[in-house]
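What you see is the complex with one protein chain gone and the rest in place.
Read from first to last, the chains carry the letters A and B; within each, the first residue is number 1.
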Amino acid sequence: MSLLKNAWYCAATSAEVGEKPFARRILDLPILFARDSSGRVQAIGDMCPHRFAPLHKGVRQGNVIECPYHGLRFDLSSGACAHNPHGDGKIPDTARVPRYPVAERGDVVWIWPGDPELALSESVPELQLFASGSHGRVGGVLTMNVDYRLVLDNLLDLSHAPYLHAGTLSPPRAKRETRQAVEGVTVSVNTVMRGVEVPSSQALYFSSPRGDYYSDIEWTAPGTLRQRLAITEMGEDPEAGAVTRNAHLITPESDHSTHYFWFHSRNRLQDDAAVDERTRAILSHAFLAEDEPMIAACQAYQAGRDFFSLTSIFLPTDRASLRCRRIMEKLVADEHARGCSPHPAHGDSAVLEHPG
Amino acid sequence: MSLLKNAWYCAATSAEVGEKPFARRILDLPILFARDSSGRVQAIGDMCPHRFAPLHKGVRQGNVIECPYHGLRFDLSSGACAHNPHGDGKIPDTARVPRYPVAERGDVVWIWPGDPELALSESVPELQLFASGSHGRVGGVLTMNVDYRLVLDNLLDLSHAPYLHAGTLSPPRAKRETRQAVEGVTVSVNTVMRGVEVPSSQALYFSSPRGDYYSDIEWTAPGTLRQRLAITEMGEDPEAGAVTRNAHLITPESDHSTHYFWFHSRNRLQDDAAVDERTRAILSHAFLAEDEPMIAACQAYQAGRDFFSLTSIFLPTDRASLRCRRIMEKLVADEHARGCSPHPAHGDSAVLEHPG
Partner (left out) sequence: MSLLKNAWYCAATSAEVGEKPFARRILDLPILFARDSSGRVQAIGDMCPHRFAPLHKGVRQGNVIECPYHGLRFDLSSGACAHNPHGDGKIPDTARVPRYPVAERGDVVWIWPGDPELALSESVPELQLFASGSHGRVGGVLTMNVDYRLVLDNLLDLSHAPYLHAGTLSPPRAKRETRQAVEGVTVSVNTVMRGVEVPSSQALYFSSPRGDYYSDIEWTAPGTLRQRLAITEMGEDPEAGAVTRNAHLITPESDHSTHYFWFHSRNRLQDDAAVDERTRAILSHAFLAEDEPMIAACQAYQAGRDFFSLTSIFLPTDRASLRCRRIMEKLVADEHARGCSPHPAHGDSAVLEHPG
């Protein structure tokens, strides 16, 4: 498995994490999430180090969780065993689960699955969505049975949209002007299509039948992709148009499955719940019924073979996704070279990152 | 995987292939089939060489198929990329999928999954069925989750019939006279059972309750098995009887699953649609509900272990199937020794084989 451990990944939306523990596998690690009594999100290993029981099925008592199998209790914030109900009640030093730095920003719970010492709160990504009230923002979570790199390929090359998303997200086939740029571990792709038919997703809040279409994508390793989409009257300044700010957060569940979190905010009709609902329906359909089956079919045909040994076509439209793959390869290789373990085997002290 | 690549295999029945592309996996290769505008069957790789999308889900436009993911178009007859809708539209030389020689003979579409240069139209098998009008001939296609060699074992040793097919295909247990012969890569088995009860499948067009039963089987490597079955009045000349000419075409889908195409023609009641229907029902039942579960159970118990290391009983009735296994072993070994690749990685020029 060649996944990058030392990075912030989206672990959950804020709404997903409450007092009741829930578990999610991230980078193949089973992780328990719960809010402590002060409302802070905490993340610890979900596998009891005694007999490997899933802790999230246990009883929550204050800031400890009791293992459902033999009743050992673990502290939500440190991962340390806080109580042994058996015999003399002694607690071995090794009785602890890993704890993972987490940070809650806006609607997102971020996690650092690598070495806690390396986690820096300054590096937690910002989504840059539009502020909104009770409406004007929608989102969703899905888990795709595909390699996360195929998901990034998909997002970084939107030339697929007129083929796969005709009638939903994309204007019909038309001339695209595209610029790509790389800076550090960030790749951006800016696309303009002029005088195109407005797609269903944007027609919800933009009434002209045609317009100029702008897509500005910025991916930062490993899994943060922001997209600014604008539709304007033809020739109009892009800032004056109907703009959406989106985020697609890509978190490997394992080396062959991926959590996909999406966030969508708009600058028009922000109070209109019907637009929310319709947006959610169109985007969910596009991701679940258009993207996922296609990416899964590609992965099936790839059949575990190396991407670069298998592909024989490199087009200019592939540049961004290829840069992304090369950046990820280098980051993973660097991490291995530093001898970074995914996390201290049974976690010792580390800086914990909380929402401020 | 030890499958023979350089040979003609049944890919489909003629009726299965139309204008709309369809895909079938053969020797673990994903292959797209479609008729071109002149009605000829064409076969090309189904995996787009760009990002591995399944081409058969794309849009057909004249003699090209458009990839459903990014819109590259491939020529149905050559496999070459014919159109790149992106950027300057340049087409890399490597932008092609393999093309496979195909030949349509009678009701069968044959494919040569190996080196196209080695495909010879003269070697396309003939089924030797009875000519027929709208009735008198039936057939079917099934995919069995078993190694193709276990299917050939089954067909080349019909001593199983009184046990597995009692009441459907086979006369009850009775003395069998059997002759077996080998010539090159062809194995034949001729069986006579005299004065036996006529089985259901033959009672459809032969009214005496007992008769002499003749089965003449001829297998030619790798997957063509013809069977002439006759039932005659006792002592009568076999040519005077009720005769069926059958073909069983065995094509590995992978090293553990097999496409099975069967064809059945008769010299009696050729115009009787009810006999067609009843024959189809009996034969489908025998192959699907009697043979397949038994072969699958045997494969499960074999559990991936080598056949010859596992079996400890060789009977005279096994001679034909053992010869068949030895012939296939030698053909595969010879092919490996010649360093034959399954097909040129992204196919260059080759003789294409069409129906005359």
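Just so it is clear, a contact is a pair of C-beta atoms (placed from the backbone, for glycine too) under 8 Å apart; a residue touches a chain by one contact, two chains touch by 3 or more.
Just so we're clear, the structure is a prediction, and the values are computed from it rather than from any experiment.
Novice: Of the listed residues B:V192, B:C298 or B:L331, which contacts the missing chain in the full complex?
Specialist: Within the whole complex, the residue contacting the unshown chain is B:C298.
Novice: Per the definition of touch given earlier, which of A:Y69, A:F130 or A:F314 contacts the omitted chain?
Specialist: The single option touching the absent chain is A:Y69.
Novice: Which candidate, B:A131, B:L315 or B:A337, sits in contact with the chain we can't see?
Specialist: Per the contact definition at the top, the residue touching the missing chain is B:L315.
Novice: Mind pulling the chain B residues that touch the left-out chain?
Specialist: Residues 153, 157, 159-160, 162-164, 173, 176, 178, 294, 297-299, 301-302, 310-318 of chain B touch the chain absent from view.
Novice: What does the interface between chain A and the hidden chain look like in terms of residue numbers?
Specialist: On the side of chain A, residues 30, 46-47, 49-54, 57, 66-72, 81, 84-88, 92, 94-96, 345-346 touch the unshown chain.
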